[in-house]
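Here you go, one structure.
All protein chains of the complex are present and in place, except for one that has been dropped.
Chains: A, B and C, in written order; residue numbering restarts at 1 for each.
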Amino acid sequence: MNDLSTVGLQLIDLLAAVSLLLAFGLLIQRRLTALIDFYALQSLVLVIVTSLVGWLTGQRHLYLSAALTMVLKVLLIPILLYRLVRRLRLETSHDTLVKLPATLLLGLLLVIFAFDVARPIAQLSTAIASGTLGIALAGILVGFLMMISRSRAISQVIAFLAMENGVFLAATAVTHGMPMVVELGIAVDVLIGVLILGVFLFHLQDAADSLEAGGPASPTARLERSGPETPKPRKARTQTP
Amino acid sequence: MNALATLLIAPLVGALALAILGERPHARVLNIAASACAAGAALALALEVFDSEPILAAGETFHVDALSALMLLVTTFVTLTTAVHSADYLRIEVARGRFSVGQQRIYHALFQLIAFALCLALSANSLGIMWVAMEAATLATILVVSLDRSQAALAAAWKYFILCGVGILQALFGTVLLYMAAERVIGPDEGALLWTHLAAIRTRLDPQIITLAFALLFVGYGTKMGLVPLHGWLPDAHAEGPTPVTAVLSGLLLNVALYALLRCKVLADGALQTPVAGHLMIGFGLLGVVLAACLLGRQRDLRKLLAWSSIEHMGMLSIAFGLGGAAATFAGLLHLLGHALVKSGLYFSAAQAIQWAGTGQMAGIRGLMSARPVLAWSLLLGTLAILGLPPFSLFPSEFMTISIMIQKLPWAAALLIMALILAFASVLLRVRDMIFGNRVQAAVAASEPLRTAATAIPALLHLALALCLGLVMPVTLQRWLQQASAVIAG
Amino acid sequence: MASGLAGQMLAILAALALAPILSGWVAQCRAWLQSRSAPPLWQPWLVLHKLFLREVVLAQGASPLFSAVPFLVFACMVTACAIIPTLSTDLPLSVVADAVALVGVLALARVLLSLAAMDIGTAFGSLGARRDMLVGFLAEPALLMVLFTAALGAHSTALASMVDVLAHRELAILPSLAFAGVAFTMVSVAENGRIPVDNPTTHLELTMIHEALILEYSGPHLALIEWAASLKLFAYSCIGIALFFPWGLAANDSPLALLFALPILVAKLALGGAVLAVAESVSAKMRIFRVPEYLAIAFVLAVIGVLVHILLGS
Partner (left out) sequence: MDAIPLAALARWPLLEAMLLAALGWICLGLIGGLQRSPGHAARWVYPIGALLAAGVAFLALLALVAPPLAPHTFSFTHGMAGFVMHFRLDALSALFVALLGLSATGVSLFATGYFSTGDAPSGRRICAQYHLFLASMLAVLLADDTVTFLLAWELMSIASFLLVMTDHQKRATRRAGYLYLLIAHAGALAILASLILLQAGTPDPSFGAMRANAPLPERSSIVFLLGLIGFGAKAGLLPLHAWLPEAHPAAPSPASALMSAVMLKTAAYGLLRLTYDLLQVQLWWWGALMLALGLVSALAGVLFAAIQTDMKRLLAWSSIENMGLIFSGLGLAVLFSSHGMQPMAALALTAAFCHALAHALFKSLLFLSTGAVLHATGERNLGRLGGLIRAMPWVAWLTLVGALASAALPPSAGFVAEWLLLQSLLFNPGLPDPFLNLLLPVAAAIVVLASALAGYTMVKFFGITFLGQMRDNPTRPCHEAGHWERAGLIWLASGCLMAGLVPGTLIQLMDPAVHQLAGSSLGSQIGAKGWLLIPVDIEQSSYAPLVLLLGIAAACVLTWLILRRLMRRGLRRSAPWNCGYGFTSARMQDSAEGFGQPIRQIFESMFGIRRSLPSPFDRSPHYRVSVEDRIWRGGYLPIARTVGRLSQTLERLQPVRTSACLLLSFMAMLTIVAWAVL
């Protein structure tokens, strides 16, 4: 390999590290809008990594993949999410279940764990950026942790998307990208997933309005919590003639 | 070849057509017709595949071997009967004003979409496409579960979405690792995700990567399958949404997840040469059976009860396949067939009972034997069948599983048997109170004139098939099962 | 065989004839002991005669069972007496029923009588039936265990062989038989409705057992039952004699031996009856719920007898 590719490989590792950094950013950030920004940034890093790998390995379909990611994850999904946040009037709301230092500490442990798990694989790997696997895994775990530590649906979705970014990072950096069909399929699925999420959030709001009209001051705040503890018997359904 | 095309195109076209025409009364017929086409195609495909070579189609995109043919057959058949059942179900729901026209359209389209996704997952050669199809099926079912937009339904669907989403993401990561391992052996062409290629080189895959990959795949597909610590979404999701879809969810979707896991297990077994995968499956399967057995007794909602029973049976299946070997795999496949038939049949019965009583709470369903004898019998026999009593086919499969387990892991087998007894006690107690006892006035008396004789047919048909499978299994089917188990057990 | 038959017939006739006299003898002894003037020895025969000539007064609604039972009970008792070696051990009928069957026949009579007592539907009848069965359910096992003690020694439950073996061995102190003897005495007192378990002469509702059973019988029916009762006493006495004082029984069936055996039997019975009378006179009637305890003691003693036999091998 020439110098250029060595630099490229180091760059990929660096970008992967940035991605993990952004994942930590997601983990500690409380404001929803900032979360969306961080997600878009992480996606952007993914775009760069993808095109870099495409350039290094000469696989054309990776450019397509990068473009797809750019359109979908850097632009479309963040925009959708922004609109959602605005529609639901959540711009300034905060949410965390676990105290920040504890979350950070846990995140750190997870990173160690991920590196340890990935180490033997990284050692034998001949792929272009073998160290990335551990970073990607760490990103996924941190995303998972974030998901657990948030109670708001929309933050959970962002965490989910961040995890997905981690998987993609692994897919592109560790292997040479998945087959195109698969990537397309995944992209479509993600898109649909986010659309569903949108539908969902509105439905949750609808349900809140119809069920708790005239109820507490901020019905959304409660209903935005992902899982109401005990689903009530569906009175509305059974009593309709 | 043509059969395969029909199999995939029929539900897809059906989905499109129903998305447009879904609110018409004929839509139900169309729904049935599309499912029937798929079922016919699956049968033709199965006849083609069994006793001959697996089919590779569209380059290497599609691959149907004995295992997938069998699964396709079950899937399309249960889809068909569910379509028949749901026609009746919808008729009553619409008549009662619980189902709007728009909902009906969405329901029909999604139903066919789910069928398509399942067929795709089962016939895809690429593990990646399989993953995509699984995810698509999940997303479609999420929409159906939340169809009635009650708060509980939305909450359940949301939980389903998040948990299964995370789960399946891990499966994706596992798939990526699998790809990575394969790529190191056969290079970065597109073949590295194709099952046919992977299976061929499975002994040369790097064990360390495969270990991690299988662990992630296990967690991922295990979540979809409802293995125990990952099962959080399952009872809620199964308790919401239109009941016919719950039948598909429980009878088919779980199976397809298991199918995906089995494909991965074959690779893992090949690469690792140690029974790690099997041990994982046995351990978590046992955990599932025990926990489900303990919690079955605490359920108050009929569909949740059945959902927990599904968790129990997924545990059983996991144990059976985890034990490995031809006999246990055969038992597992038989159990899978039996569970798919009986459980979906039970959901059909449950749907009728819930419609009759106007509530899904078991406390509100009483004295079916006096009020609706046919329904009572189908529910009772279904319950006995799902509890593993002869002469239904779950009995021989549980028998084989337990017998192999006793030989290999006697103490675990003792635990399993205790759990089975406990599960029996819990389920029987609940079902007894629904079926027997004094007749109560149906909450919704209006349902009576809407009832037709055909309502009970799908449930009874499933029971009859399970009976047939249990009592006198045709030699052909037995051979098919053996071939399918040969795919898994080698 | 023919000679055996003769002996058998003689034994039955002797039982039929002697049984009421034995009852009379016990009554006589008791009267003497209580310083009363005694009825004649054949007083029971006179009573029987009187009763046989009376008409039968049958309660309304009595079922055929009620009328049939006196005959059945009587027949059972006769059969029982035929099985027990009273005069000789060479009895053709002894192959028909052994000790267990003997107890069974006695139990059959008891059950039938209890059923008959319940037939009319009076308060006393069912009360008597209940009490009689209460006595029986413990007395029968105790009796059987007593018989088993002897049977184990003789390696036979056939009464004739048992007695044969017991009679023809050298005199030895048998601890097991001591237990069995005490148990047997207690049981036979209970079974025959004697004080302290029952008082054959009382009609006090709080205490009566046997009399409550037969309250509704009259005339020949009553006579049969009374006769059967005395046969039962006779049978028990003969069992006791056969088990514990078996010497003097005819081993074969020669007329001489039989002739020799009869006076010995009468003597032994006279002695036994006197002992019974003494025992009855010195004890007081028990409360009805003490009876099970009393019988339980008998039962346990009998079981201990068996155990002692096995433990000591004798």
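FYI, contacts are C-beta pairs under 8 Å (C-beta built on N, C-alpha and C of every residue); 3 or more make two chains touch, one makes a residue touch a chain.
Here the structure is a predicted model, which means the values were calculated and not measured.
J.: Could you list, sorted by label, every displayed chain in contact with the chain left out?
T.: Over the full assembly, the chain not pictured touches A, B, C.
J.: Have a look at B:25, B:187 or B:229 and name the one touching the chain we're not showing.
T.: Only one of B:25, B:187 or B:229 touches the chain omitted from view, namely B:229.
J.: Would you mind spotting which of A:117, A:135 or A:201 touches the chain that isn't drawn?
T.: A:117
J.: Which residue from C:38, C:115, C:178 or C:279 sits in contact with the chain not drawn here?
T.: The one listed residue touching the chain not shown is C:115.
J.: By the contact criterion defined above, which parts of chain A meet the unshown chain? Give residue numbers in ascending order.
T.: 97, 113, 116-117, 120, 141, 144-145, 147-151, 156, 225-227, 229-230
J.: In the full complex, which bits of chain C touch the chain not displayed? Write them out.
T.: 52-61, 63-65, 71-72, 74-76, 78-79, 82, 93, 95-98, 100-101, 104-105, 107-108, 110-111, 114-115, 118-127, 129-131, 133-134, 136-138, 140-141, 144-145, 148, 151-152, 155-158, 161, 203, 205, 215-216, 218-220, 224, 289, 292, 299, 302-303, 306-307, 310-311
J.: Taking the full complex into account, what residues of chain B touch the chain not shown?
T.: Against the missing chain, chain B presents residues 158-159, 162-163, 166-167, 170, 208, 211-212, 214-216, 218-219, 223, 229-230, 232-233, 276, 280, 291, 294-295, 297-298, 327, 334, 369-370, 373, 384, 387, 389-391, 393, 395-397, 399-400, 402-403, 406-407, 410, 413-414, 417, 420-422, 424-426, 428-429, 432-433, 436-438, 469-475, 478.
To be clear about the criterion, only the chains that are shown with their structure count from here on.
J.: Would you kindly tell me how far, in whole Å, the mean C-alpha position of chain B lies from that of chain A?
T.: Result: the chain centres lie 29 Å from each other.
J.: Using the average of all C-alpha atoms in each chain as its centre, how far is it in Å between chain A and chain C?
T.: 99
J.: Can you compute the centre-to-centre distance for chain B and chain C, using the mean CA position of each chain? Integer Å is fine.
T.: Chain B and chain C have C-alpha centres separated by 78 Å.
J.: Within their complex, state which residues of chain A touch chain B.
T.: Chain A residues touching chain B: 57, 59, 117-118, 120-121, 124-127, 137, 140, 144, 147, 153, 156-157, 160, 163-164, 166-167, 170-171, 174-176, 178-179, 181-182, 185-186, 188-189, 192-193, 196-197, 199-200, 203-204, 206-208, 211, 223, 226-228, 231-234, 236-238, 240-241.
J.: Which residues, counting only chain B, touch chain A once they are in their complex?
T.: Result: residues 61, 96-98, 126, 128-129, 131-133, 135-136, 139, 142-143, 146, 148-159, 161-162, 165-166, 169-170, 172-173, 176-177, 179-180, 183-184, 188, 190, 192-193, 206, 208-209, 212, 236, 239-240, 358-359, 361, 443, 446 of chain B touch chain A.
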